[in-house]
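Got a structure for you, written out below as structure tokens; questions coming shortly.
Shown here: the complex without one of its protein chains, the others still in place.
For subunit A:
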Amino acid sequence: MKKPYQSLEDNPTYNMKQVIYCSLTSKIFSLCLVLLLSFSTSLIAQEGDPVNGKSLFNSNCAACHKLDKPMTGPALRNVEARLADEQGLDRAWLNAWIRNSSSLIKSGDAYAVKIYNEYNQTAMTAFPQLSDQDISDMLAYTAAPAPEPVVVSATEGGPVQEGGVSNDLILGALALLFALLAMALVLVNRTLNRFAEAKDIKVVTEQEKRTPLWKAFVQNQFLVLVTAIIFLLASGYFVYGYFMQVGVDQGYEPVQPIHYSHRIHAGDNGIDCKYCHSSARVSKTSGIPSLNVCMNCHKSISEVAPETLAEGMDEYSVDYNGEIQKLYDAVGWDGTGYTGESKPVKWIRIHNLPDFAYFNHSQHVEVGGIECQTCHGPVEEMEIMYQHSPLTMGWCINCHRETNVKVKDNDYYTKIHEELSKKYGVDQLTVAQMGGLECGKCHY
């Protein structure tokens, strides 16, 4: 599947070409000279190095251009050949455009103006630092044939399906085995009984006359009393346990309208929690990010990497690309621009304190310097978000009793720290000693 790339990367064809050029007679050489004189750039065009071109393209162009899909700027696959065929524009024009497109537009070049207007008058950054060689390298990269997407998806689908089938197969085989075993046992039992009947052997069924167990039990009053007490205590324990967990949503894991993986975003890609939940720094709530925050990255990431896609299908049976599409539908993004037709995403809120309890994120995150994971658990490992902590009052209080306030290098606390540490005779103050247990701090 990687063949077309490899043949270019390995460069055998290019080396061969060069060898042929070199070994040809002076006729060709003189022709080259003529070409060089008349049209110096086109010679270089044949010597572009697509490998170097790829890295140059990725670091300079890929912010706005994809090879096969328009983004901020047009798609660039075979751009040189297309321009030459359709517009009659040569490498000199491309060089001028890449190095400084705006001066080309100002000079009134017809095609330059046309493409500028076509792409919403977005000014392309000037790249005066790119040499002729750099540009021909990049153009060689864009001239590489497109990889065939069908083949890629087929090879991906293969192992995924295979894994699923083999798992099911093993389970099915096991179930069949157990069914056979059970049937065999029943059959053996039946044949044995039949033999016994035929040979006139009485199958011993213990039917001796004696007081049944339950009667003996009822007659022993002490045993009844002890059992009753144990039963009451046990049921008390369970009833208490049940009533105590009412209103506690620990482990709550609703199905969200868009399958958003914190594992991929915060874990694999290491995006800071506060990138999306930016209001946790400055406000009471941590906020559900608005979709424009998603689009900061997903404007350019419309598809996940093939491995990620396969992983999602395999382990979570989720099509990540489909989920990104849901985002685009909600925010009204058609691949190159906003359509203006957006609809709200009905996220389901997981962490929810009762209305009568006050909690402030910024106070904990900014002032207290508490890590998000302290309360929310290992979010960077969660494929599906769930509530990690019980969020009960006992849990809050416990933390306030155990956590030391970070008073170091904080002028705000200097005075109160001195006074309170004298009062309690301690060096490190806990939140509780600073008043973190007062009712009115959270309930008012």
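Convention: a residue touches a chain if its C-beta (ideal position, glycine included) is under 8 Å from a C-beta of that chain, and two chains touch if they have at least 3 such contacts; residues count from 1.
The rule is short, and it goes like this: contacts and distances are computed from a predicted model.
Which one, "Quinol:cytochrome c oxidoreductase monoheme cytochrome subunit", "Heme exporter protein B", "Ribose ABC transporter permease" or "Catechol 2,3-dioxygenase", is the UniProt name for the chain you do not see?
Going by UniProt, the chain not displayed is called "Quinol:cytochrome c oxidoreductase monoheme cytochrome subunit".
Of the residues listed, A:Q87, A:S107, A:T122 or A:T191, which one is in contact with the missing chain?
A:T122
Which one touches the absent chain: A:S131, A:S166, A:T285 or A:T339?
Selected residue, touching the omitted chain: A:T285.
Can you tell me which of A:W93, A:Y386 or A:Y413 touches the chain that was removed from the display?
A:Y386
Please give every residue of subunit A in contact with the chain that is not shown.
58-65, 71-72, 121-123, 125-129, 245-249, 251-255, 268-272, 274-275, 278, 282, 285, 288, 290, 292-293, 295-297, 299-301, 305, 343-344, 346-347, 349, 352, 354-356, 386
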